[in-house]
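Missing here: one protein chain of the complex. Every other protein chain is in place.
All chains are identified by letter, namely A, B and C, in their written order; residue positions are counted from 1 within each chain.
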Amino acid sequence: MTASVAVAGASGYAGGEVLRLLLGHPGVEIGTLTAGSNAGERLGALQPHLLPLADRVLADTTVETLAGHDVVFLGLPHGQSASIAQALGDDTVVIDCGADFRLTDPGEWQAFYGGEHAGSWPYGLPELPGQRDLLRGARRIAVPGCYPTVSTLAIVPAVAAGLIEPDVTVVAASGTSGAGKAAKPHLLGSEVMGNASAYGVGGTHRHTPEIVQNLSGVAGGPVKVGFTPLLVPMSRGILATVQAPLLDGVTPEQVRVAYATAYDSEPFVHLLPEGQWPQTQSVLGSNAVQVQVAVDERVRRLVAVAVVDNLAKGTAGAAVQCMNLALGLDEATGLSTIGLAP
Amino acid sequence: MTASVAVAGASGYAGGEVLRLLLGHPGVEIGTLTAGSNAGERLGALQPHLLPLADRVLADTTVETLAGHDVVFLGLPHGQSASIAQALGDDTVVIDCGADFRLTDPGEWQAFYGGEHAGSWPYGLPELPGQRDLLRGARRIAVPGCYPTVSTLAIVPAVAAGLIEPDVTVVAASGTSGAGKAAKPHLLGSEVMGNASAYGVGGTHRHTPEIVQNLSGVAGGPVKVGFTPLLVPMSRGILATVQAPLLDGVTPEQVRVAYATAYDSEPFVHLLPEGQWPQTQSVLGSNAVQVQVAVDERVRRLVAVAVVDNLAKGTAGAAVQCMNLALGLDEATGLSTIGLAP
Amino acid sequence: MTASVAVAGASGYAGGEVLRLLLGHPGVEIGTLTAGSNAGERLGALQPHLLPLADRVLADTTVETLAGHDVVFLGLPHGQSASIAQALGDDTVVIDCGADFRLTDPGEWQAFYGGEHAGSWPYGLPELPGQRDLLRGARRIAVPGCYPTVSTLAIVPAVAAGLIEPDVTVVAASGTSGAGKAAKPHLLGSEVMGNASAYGVGGTHRHTPEIVQNLSGVAGGPVKVGFTPLLVPMSRGILATVQAPLLDGVTPEQVRVAYATAYDSEPFVHLLPEGQWPQTQSVLGSNAVQVQVAVDERVRRLVAVAVVDNLAKGTAGAAVQCMNLALGLDEATGLSTIGLAP
Partner (left out) sequence: MTASVAVAGASGYAGGEVLRLLLGHPGVEIGTLTAGSNAGERLGALQPHLLPLADRVLADTTVETLAGHDVVFLGLPHGQSASIAQALGDDTVVIDCGADFRLTDPGEWQAFYGGEHAGSWPYGLPELPGQRDLLRGARRIAVPGCYPTVSTLAIVPAVAAGLIEPDVTVVAASGTSGAGKAAKPHLLGSEVMGNASAYGVGGTHRHTPEIVQNLSGVAGGPVKVGFTPLLVPMSRGILATVQAPLLDGVTPEQVRVAYATAYDSEPFVHLLPEGQWPQTQSVLGSNAVQVQVAVDERVRRLVAVAVVDNLAKGTAGAAVQCMNLALGLDEATGLSTIGLAP
């Protein structure tokens, strides 16, 4: 059986990456592709790397153009997913790469995004304890943000095993594609090459409450999260450093066991051998997460580092992984753990 | 039937890229991996992006470790391939990513590489007129150099159609991975980031005679080639501009027809729609070549531009493409025309 | 005596670089700074690297705000310089970093820029034979384009000495800042990092007629110029390769003597020792041009390579150099031949 798939927002980075992955997926047929202001254009002019789809012409993003597919991926600006999803019918698998349905707490939505909260869908991070079962056969899935994915996976084994104080510091360095394809002066190549910058400092970045939600859910109580994102000169990739005070008596061996146990049977999350630290290049284009953890005994802190490709496991790869679960396919179908390096 | 494959030089860039492609190839089993000074190490420490092979340990590069496979890829320094190939037996498919067997003229070998000429093997550029048939079932194949591949494919339709004077100017901008993984000060990140440089200027680069050989063979007479390589700040990708004086009376339409005809049925070479110019990002990690051509009427010159990923179609992708031909498989097995962008 | 200086377009790259250089110039006082849509903003928010001017507020670009200064630099979009210059009075030194007054031939202006030709001003390339005298005491100066500067200086000694055929091929790799600060999708960091592309291929780039004008003027007859620009992943810098057929009998020694003679007493153009090839990093932030030349005997062609910082000697440095000549100061005042590397 082949699932027919539509992609809304096919001219953007998330939509383009969904298509790149679907082109290598044996169980799908790529149907309608839609866009906003780029509707009517050839995909080849906008995504010249997707050669097999070069002659496809983009339709407008409407319920009508998207209807009639088994799966619809949404790569749309905030606030546009709800009305489309509502109209698509309950048997369509709708996978939203945007933020609209990630947060469960309307107050947090209001505080960080503003406007009315659309609600929440099953959260597409299968590696969270207990989460995979909620995604099997799901018909609505909210794909996690890129920073929350890598930050959560870096520290959740320690949270789940009760090894750290609920007081987590995340500093994550990201490539520029996470900011999307809309042209803004501070994202020009001339501005980002040879340049590192901090933004959204002081807990103001919209991904902060999502990390809190993930970790607090696993901890069974509130976890404080201080999150600082950095922009660094590369197109893809996020490296997150996540630190927390170790509880008294916790040993490095306990930490290592917790991580090994958590990820031993995960298809995409890989704990590196001791002493080898992650680099983003290793996961470029892949759905893999590479993780390492250490204990800084002088300050009695756990320091974990994880890397993802923000467009792959950080967005589109997670979306396809979730589609596989929703459709009852092998979770890894069409996805890879092999990066493009150097 | 699954072919067993060994890779000599698995710790280098060419060897690593061969492995990356073989991991997605349905018809092979990855056997022995060898290295020089890195023998004895885990592949995961050297090529952390090749996660499924992380626990493989590298053997020494010897005839003994390589023998017994159906296919052997060689990614070795110049001069080391001949003795190994000789010892491997005639029924083993030996595919050399190095330069040893590319040139047919011993004088050119002597002039550009020095030392004794090892001979020449079938040249692994199936897109050259008549060349594909020589590679089907071949047991020894010399993979072309990265610059010759992209430069030849940019201009060969015009040569074959007799549209230009035999006087070709190539300027090609390359990423740094073409220079390999040996640590040299001028290849440090600090030196290459934010920096463009020329090298091998004045016809001294070793790839010059290879381009001459390709074009002269197709022209049926001598073709002059002036070749200037540039190093630009990216890891992968080559963009070649290739120019030549148009013969009197030749029209832009004739040029376009020649290119369209040459590449219409090629699986990996793609002539872009008029007005769209190639960029290297579009072919990253893929075996695709994107080509465009125009006529500068003010100077009556043909200007062609082509891009490849130097490690993929420029080296390892071509090697796998040639293996497919050698083994009688579909030429595109395990290879993609989809780039990793942005 | 201190000259008062205004800069129109202070929020852009050219204007910012003029200011960076003026801050180190002992003979000027920085007066009014103007902008278009950024008028009313603090300079520190737009050009945070110009710390001593951080609290300056940008005025509107009008004749009124610019009047009353000894020198006015114009860094404006095409077509806006003429009316301002006309109103400023003949004793004000007006230095236009834009293209409006570079071309002498109205037909070429019409063909490449369209619209009415505003006329031509003394061309601000003092290194052109005879040109320096035209700039001493001038009150209107047209700063050359970045590509014409580096391309012209790479080959003009050979043109002046009559060593080559009048048939020149230029391929030049540029950083992204030459495209300015206006936000366009193809100039986003995500698009340009890890990517090389060709544009304006086939003789369509607007800098083509300017190179023709420079070389033809020196040759005393028409020189054909085929020009191909490349965009490569760096913020600043242009490397130009310029090639032409050598006339019969011309020797490498004659070539070398011609270049050495042309540039021996130039303060900013430096012929490298034989065998050392230019790289853009060496001239970052400086007004220097580094040049090398070789003869490719197999194809009997001269191959020259030159580098400049497109914003410095390619724009703002040339502008300050011209101001020095206009004001009767030492030509090198406030300018450097020292690059920022690595």
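Quick notes on this one:
Here, a residue touches a chain if its C-beta (ideal position, glycine included) is under 8 Å from a C-beta of that chain, and two chains touch if they have at least 3 such contacts.
Just so you know, these numbers come straight off a predicted model, no measurement behind them.
In the entire assembly, the chain absent from the figure touches the shown chains A, B, C. Of the listed positions A:57, A:182 or A:201, the one in contact with the omitted chain in the full complex is A:201. Screening B:191, B:296 or B:309 against the full complex identifies B:191 as the residue touching the chain left out.
Only one of A:119, A:267 or A:342 touches the absent chain when the whole complex is considered: A:342. For chain A, the residues in touch with the chain missing from this view are 167, 169, 171, 173, 175, 188, 190-191, 193-199, 201-203, 208, 224-226, 228, 230, 232-239, 241, 243, 277-281, 284, 292, 294-299, 301, 303, 305, 307, 341-342. Panel shows chain B; residues 13, 175-177, 179, 181-185, 187-194, 233-235 of it touch the chain omitted from the view.
Against the chain not shown here, chain C presents residues 13, 16, 20, 23-24, 42, 44-45, 47-52, 177, 181, 193-194, 235-236, 270, 272-273, 276, 279, 281-286, 288, 290, 336-342.
Just so we're on the same page, only the chains that are shown with their structure count from here on.
Among the remaining chains, A is positioned farthest from chain C, on the basis of C-alpha centroids.
Geometrically, the chain at the heart of the complex, using CA-atom means, is B. Distance from the chain A centre to the chain C centre is 45 Å, each centre being the mean of its Cα atoms.
Residue positions of chain A with contacts to 2 or more other chains are 13, 177, 181, 193-194, 235.
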